[in-house]
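Removed: one protein chain of the complex. Kept in place: all other protein chains.
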Amino acid sequence: MTPHANSALLAKLYRSIYRIRRVEEEIERIYPTDKIKSPVHLSLGQESVAVGVCAALHKDDIVFATYRGHAAYLAKGGDLNRMIAELYGKATGCARGKAGSMHLIDRAAGFMGTSAIVATTIPQAVGYAFAMRYRKQDTVTVVFFGDGAVEEGAFHESLNFAALKQLPIIFVCENNLYAIHAPLRDRLAGAGLCARAQSYGIPAKRIEDGDTLALHSEVSLAAAEIRAGRSGPHFIEAMTYRYVRHVGPGDDLFLKYRSQEELDAWKAKDEVKRLAAMLGAPEAQRIRDEAEKEIAAAFDFAEKSPFPSPRELEENLFHA
Amino acid sequence: MTPHANSALLAKLYRSIYRIRRVEEEIERIYPTDKIKSPVHLSLGQESVAVGVCAALHKDDIVFATYRGHAAYLAKGGDLNRMIAELYGKATGCARGKAGSMHLIDRAAGFMGTSAIVATTIPQAVGYAFAMRYRKQDTVTVVFFGDGAVEEGAFHESLNFAALKQLPIIFVCENNLYAIHAPLRDRLAGAGLCARAQSYGIPAKRIEDGDTLALHSEVSLAAAEIRAGRSGPHFIEAMTYRYVRHVGPGDDLFLKYRSQEELDAWKAKDEVKRLAAMLGAPEAQRIRDEAEKEIAAAFDFAEKSPFPSPRELEENLFHA
Amino acid sequence: MRNAAGEITYAQALYEATVQEMERDAGVFVYGLGVDDPIGMYGTTLDLHKKFGADRNFDTPLSEDAMTGIGIGAALAGLRPIHVHQRMDFLMLCMNQLVNIAAKASYMYAGQVQVPMVVRGIIGRSWGQGAQHSQSLHAFFMHVPGLKVVAPVTPHDAKGCMIAAIRDNNPVVFMEHRMLYNNRGFVPPEAYEVPFGKARVLAEGDDLTLVAISHMVVEAIRARAHLAEVGIGVEVIDPVSLAPLDMDTIARSVEKTGRLLVVDNDWTNCGASAEIIAETVERFQGKRAVRVARLGYAPVPCPTTKPLENLYYQNGRTIALKAYDMVKGGVGHWEPHGEDAKEIAEFKGPF
Partner (left out) sequence: MRNAAGEITYAQALYEATVQEMERDAGVFVYGLGVDDPIGMYGTTLDLHKKFGADRNFDTPLSEDAMTGIGIGAALAGLRPIHVHQRMDFLMLCMNQLVNIAAKASYMYAGQVQVPMVVRGIIGRSWGQGAQHSQSLHAFFMHVPGLKVVAPVTPHDAKGCMIAAIRDNNPVVFMEHRMLYNNRGFVPPEAYEVPFGKARVLAEGDDLTLVAISHMVVEAIRARAHLAEVGIGVEVIDPVSLAPLDMDTIARSVEKTGRLLVVDNDWTNCGASAEIIAETVERFQGKRAVRVARLGYAPVPCPTTKPLENLYYQNGRTIALKAYDMVKGGVGHWEPHGEDAKEIAEFKGPF
């Protein structure tokens, strides 16, 4: 536990993490109704990574993420109504229903999008960071990706370039130990993820147990160094765990690629509960009540919104 | 200088390196006649890497290389007549004139080919090594590539897989300090090439000064370990230097991307001269005389060979 | 697996072909993301590692580019790799090895090497697969000499093409549409090859030749039923293999009908439908006036929301309407009714 955690920060983090947890749970609940006609890759269990990291960023910092992007979108300040509407395929969605859960975006919040092809947003984030440096801005780009993305060549090419040019970017690897059903040890040779980044001279740090506060303070430090022009890229390996299946809601222990014990051990250190306990009951309850209202309203908004009209099919291919 | 170098080995190495040096020089000499209608990426200055490595291999070991592949082809035992004929575009060429200098092959010699797209033979070599392990052979695959190839994602993906499966392969990076005109320091962040390989848990060693004997003994050891089933992949960074332009014959100092001093320093430690000196005059002269005859005959063979017939244009696309 | 009629599903047919070839030839192995996981690629590779050992059915890192090259290298060494991709879209990471190496190795080395490799790509559709999980892109592979491309539609052809692909000494891109996996059909239990370059006339008719690719064959058959109600006879052709492409069978049919409609499971621009139309008119010009048309994906990326996704794809009705127009010369109005595709609307995974 970080000693510097003050209560305002705690409240902010709890608000963020509770909201995401409950949004994901609501999606799970609604999913069997088929109103969400889209694959959803839920962040249940992994919320703390996005929460800890994004709470340390400024509004005009930029985030890129993956198909498992609900948490990062919300943590960075993405509009909740438009996210749920997007899942429902509605015209009020953040991409007017054209993109679904796997491709969220909210430019106003600095959330620049996600991709369903593993590792593809990593170079884009590096390019965005390049543009920041080009324009001499003191903003930072953060890119979230899974442990599987590290196996793609694009990861290496991106890190090499970011390090060469000392770009303002923080690479955040959400290491949830699996790529779909494949454990990391079957996919990755050598000394681990941080060693990869270090071979490019990029400072790398592993944060255990999905520790929200540790992530927050690590990213705060890294971002401050970057903004001050004292460092180039940073790499963070955030240990975390997915509670439900790779895609879609519900348990997958019956597939036997992971164990009940492993899951239980991670649930025992659940960050939503931990932050609630640190914050104290009355404040936490107030935050929960607020969130519940907002979430209910968002699903209601989505339900009541119209579908896009047929003429939208061929719109937006090109910009004038 | 390695203490174990015996005179038979020295003679073998000198025969190999002198022959390659002279073949490259002859290509340089002939080139302005336009008989070779093909880009040639000469190995002049870099011969010792192929020579030291290949001399440590068995005939049924397999080598993959790059467009700068004359030295590796010859060092592994590739047919000289068919190589020169290939450069001349003749039907007696090792690929019947269809492939040119950039794509040499000699299956009988275990030389499995090269590619003009940087880094592309690296995964193929890993796949070949996979097949050796699959069949429980005690052979080894070697893949040569330049320092530039390390920047391609395919390099990383290949090393990761080779290390994961502990495949019988030796990665030999010919670090000639440049990719065309770009110095390595402008392209590669971090602690150097060996660190890259080590991050996959692959033992890596850098050999300075193009030292033929050191390369020979290093590869001998690595190959023995692999054959004995005691190790997976090895990585060797062979420091070397290109005497002439990236492509085509002749000097390129006027382009000013590298200096006369740098070139002179490398020429001062030329391995062809060094091995000759170690071997002693009479033996060296005998080897030179033999090589000259063979080379003259090869160019003669190429000159006299016919071009492929027009009907070959559409042959060999598919195998029945 | 088989029911009383000797039927199995498309997915089971792929599994059966793979097992039989792995039993026959110790050099055949299957690899790719997820092939040895508890889902086993929709059952098509389920537990093959238990049957044949972990060397012959193994998961890989997420490294499509190198893993393609590794398959090529293994094939150069004489093995017979089958590389499986959960989506065709991921093949965009493999283009360098497929286009620059696999397609060229035999020719470039004057036949001294061969690359007997099968690249299985699954086409996603429905349930919000969206822009990056629904592409087919077979036009790319057809464009490049040195690759073979097949897109079997029936369980029978799935098995026979898979066996032929594995035995083929050249790189074969093997396209599977996820919406076909649960279709059942009679499949002989023994091993057999469906030869490449032979199209199938699935149904005869005199008024219009309807060539359909991959899953669009299912919709073409629906369209034929619609059109039968108004007395229009449609000949439905499934090319089965796209490279080589059996233009003779298509031309023979067009000779009879004088009309050719090609429906692709892909965009039309520089697509398979352009190729088939161009080749057909080159053959018939000066001999016979033929009417031709193409249908395919809407010329945009695939949207996720259902109302737009429905418009993005062709279906029995849109095909029937186009065919009606071609036969009636644009005169008259008609609204086909009856059953629409159910498998699309009902699909809910696995993904």
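Think of it as A, B and C in the order they're written, each chain with its own count starting at 1.
Keep this in mind: contacts are C-beta pairs under 8 Å (C-beta built on N, C-alpha and C of every residue); 3 or more make two chains touch, one makes a residue touch a chain.
Keep in mind the model is a prediction, meaning the values are calculated, not measured.
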Among C:Leu76, C:Ala251, C:Val300 or C:Val327, the residue in touch with the chain that has been omitted: C:Val300
Sole contact to the chain not displayed, among A:Leu9, A:Ile36, A:Ile105 or A:Ala302: A:Ile105
Residue of A:Pro123, A:Pro233 or A:Gly248 in touch with the missing chain, whole complex considered: A:Pro123
Contact set of chain A toward the excluded chain (per top definition): 62, 64, 95-96, 98-99, 103, 105, 107, 112-113, 115, 117, 120-134, 153-154, 156-158, 160-161, 164, 312, 315-320
Hidden partner interface residues of chain B, rising order: 34, 37-39, 89-90, 93, 97-103, 115-119, 148-149, 151-153, 179-182, 186-188, 247-248, 255-257, 307-308, 310, 312-314, 317
Interface with the undisplayed chain - residues on chain C: 65, 89, 92-93, 95-96, 99-100, 103-104, 107-108, 130-132, 135, 137, 139-140, 142-146, 243, 267, 269-275, 277-279, 281-282, 285-286, 289-294, 299-301, 303, 329
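In this text, only the chains that are shown with their structure count from here on.
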Centrality ranking, top chain (CA atoms only): C
Distance between the centres, which are taken as Cα means, of chain C and chain A, whole angstrom: 36
Whole-Å separation of chain centres (CA-atom averages), chain B against chain C: 42
Residue numbers of chain C (touch at least two other chains): 60-61, 63, 65-66
Residues of chain B engaged with two or more neighbouring chains: 153-154, 156-157, 160-161, 164
